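Apart from one protein chain that is not included, each protein chain of the complex appears where it belongs.
Note that the chains take the letters A and B in the order they are written out, and that residue 1 is the start of every chain.
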Amino acid sequence: MKICVLVKAVPDPAAPKRIDPATGRLDRTGETNLNGYDANALETALQLREGGVLAIDEIVAVTMGPAAAAKALQKAAALGADRSLHLIDDALAGSDLIATAYALAQVLEREAPDLVLLGQQSEDGTGYALGAAVADHLQMPSLTQVVSLQVDGGELVLERQTGYGYDTIRVALPAVISVSDAINVPRYPSLKAIMGAKRKPVQELSLADAGIDPARVGADGSCVTCGEFHAPAAKAAGQIIEADDTDVTVTEIVAYLQERKVI
Amino acid sequence: MPSDILVYVLEHEGTPSKSSLGVLAQAAELAAELGGQADALLLGGEEATDELCALLGAYGAARVLRSHGPLGLAQPVVDALDAAIDRCGYRYVILGGGLLGPEIGAGLGARRSAGVTVETTAITARDGELVAERPIFGETQISESRFRGELGIIVGRAGAFEARPATTPGAAEVVELDVPLRPYSTRAQVVKRDEQRGAELNIESAEVLVAGGRGLGDPESFKLCEDLAVAFGDGAAVAATRAVVDAGWYPYAAQVGQTGKTVAPKLYLAAGISGAVQHRVGMQGSGTIVAVNKDAGAPIFDFCDLGVVGDVKQILPKLTVAVAAAKGA
Partner (left out) sequence: MSEAKAAGAGVTTAGQAGARSADGGPAAAAAGSVAGQRASDPRSNVPGDFLPAIDARAEFVKRELDPEDERIEVGVAVVGGGTAGLAAANRILQLLELDPALREQLGEVPVAVIEKAKACGAHSVSGAVMRPGPLQELYPALTRDGWRAQGFAFGEVRRESVYLLPSATCAIKIPTPPNLRNAGNEVISVAALGRFQQGWAEEHGAYVLTETAATQLIVRDGRVVGLRTGDKGRGKDGEPLANFEPGADIQAKVVVLADGNWGHLTGAAIDEFNLMEGREPRVWELGVKEIWKVERPLDRVIHTLGPWPLKADPRYRHFGGTWLYPMKDEATGEDLVSIGLVVDLGYADATTSAHDLLQLFKTHPLVRDVLAGSERVGWSAKALPAGGYWSMPKLSMPGALLVGDAGGMVDTVALKGVHHCLKAGRLAGEAVYAHLARGEALDRYESAIDRSSVGRELRAVRNARQPFQRGFVRGAAQAGMDILSGGRFPGGRRAWHRDDQQPTFVGDTASAYPQPDGHYTFDKLSSVYLSGNTTRDDAPDHIRVAKRVPRQIAETWRWMCPAGVYEIPADAPEQGYVDVIVNYTNCVQCGAITAKGGRLTPPEGGDGPLYTNA
């Protein structure tokens, strides 16, 4: 069986974020790191392999992005991915969610994986969405918010969190599963693994290599255009009240909350 | 050409979700501005009753497309919306927040090669089209998005759109919709639903959070926060700062802040919290921030909506009684 893990290099959450004035997009030239949720996805793949119930032959890390995106693949390799695919092409710059999902799906289709894993959200962008879009292209079932994953009779039995509690769901492979950070605690790579990662193959793919239609990717191929930014409406300064008489204060608080329609 | 909007209404055991009603109400207004109408789509079992459909009229639905399919999964909803668009030709599809919204929206976007925005906090009609806004960079900037092509899909942020009945109710004409389900949409089977795990409500989906910090004085005082949360009813939970979690007063699952969860409930009540930036970045998007702290110089008073300088141990119990009374009334 083959597992493909979609990984993303995201700007380090600690680094200050800014818009590049030239392009109107998030300035991604600073430090990047493997998206934490993707580390959970990799850990899931590794545990499936180690669990022995499914015979996993290969774990392949896949990413799309400029040169800096390779950092995510290095970390994935250090954590245990056997090889990596880096979809890299200038024409991809500015791709929105749907364009990105289409491009990744083309790469995945050629790999014909039995299971696609990814983190359900990224620290710098949208959540719970990419897996669903990729799955539709691949015509596979998709589930997100997955907090636990087991194998039973060749099917996956997983639990996911909804707004109303936890659901248990069975799904047959192949499938696209987006995991939550609650699913496991990612391991730290050993020093040997980190150094050995350099030896694991990384294949770079261009649009042509992956069979991607240029008209469907990049800033021009994206259906969502965002270029305007503005500061949020300045918040009105808050009211401060001194609680000299707590009974009176409490009445004031309740009145305030009722006025704001919170109660 | 008029633009019609289709809103997916998530219903759970017969009750439509507040987020869905919120975007439905908003869609009805926007559709009017665009010269079209807003319809609702239901996918369910027997809970999709005529009464439920009629209720959606109160929130502005001109028509209610009723379809049937497995519950608790996103892909059948994608199939339903896809079928509805083929049948009635919608320019926009809007979904409420909640954990399935982005999945459905993104799946539909892939299906129809259409643009999708998520975490949307405001939608406006401009020049005959809809513009979706969302906060970025930790709520410090608002980004605006527009859509190219025939279809735009907007997923709202939970709690961003108020569920209020429409000024002009819709006719809520029920239309039965046949949905051919894709084979992969039913390869997942829901075995068990809505299992409750302990009393914890995921703080990220809570509507009201009562958060405690070191100013509570001791771990036992977290009971005051818990009592107040109970008074606020369902959808209220207790959160905590890193300092008290580090000190072992409350579990890590409740931690809000730079290294905990980011939350944006309708009400964030901060009890005994100083408001250092490491905490602030986890909750500054909250609808209303009320702070109670005996230190008048605490940074939280710089960014809260209502600041109360006083003793949390005195105020919280009285507030609990008052809130319970106000809600009971």
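By our rule, a residue touches a chain if its C-beta (ideal position, glycine included) is under 8 Å from a C-beta of that chain, and two chains touch if they have at least 3 such contacts.
Since this is a predicted model, take the numbers as computed values, not measurements.
From the options B:33, B:50 or B:246, the residue with contact to the unseen chain in the full assembly is B:246. Of A:190, A:203, A:239 or A:258, it is A:190 that touches the chain left out of the display.
Contact with the chain not shown here comes from a single listed residue; of B:49, B:113, B:141 or B:259, that residue is B:259. Contacts to the hidden chain, counted on subunit B, fall at residues 242-243, 245-246, 252, 255, 258-260, 276-278, 281, 297, 299, 302.
Contact between subunit A and the unshown chain involves residues 12-16, 21, 30-31, 33, 185-192, 194-195, 198.
By our rule, only the chains that are shown with their structure count from here on.
The centroid of the Cα atoms in subunit A and the matching centroid in subunit B are 21 Å apart.
Residue ranges on subunit B touching subunit A, taken from their complex, read 12, 17, 72-75, 78, 98-100, 102-107, 109-111, 113-119, 135-149, 152, 155, 162, 182-185, 187-197, 202, 205, 208, 232, 266-267, 287-290, 292, 296, 301, 303-311, 314-315, 318-319, 322-323, 326-327. Interface residues of subunit A, counted against subunit B in their complex, comprise 17, 19, 96-98, 101-102, 105, 126-137, 139-145, 157, 161-172, 175, 216, 222-232, 235-236, 238-243, 246-247, 249-251, 253-254, 256-258, 260-263.
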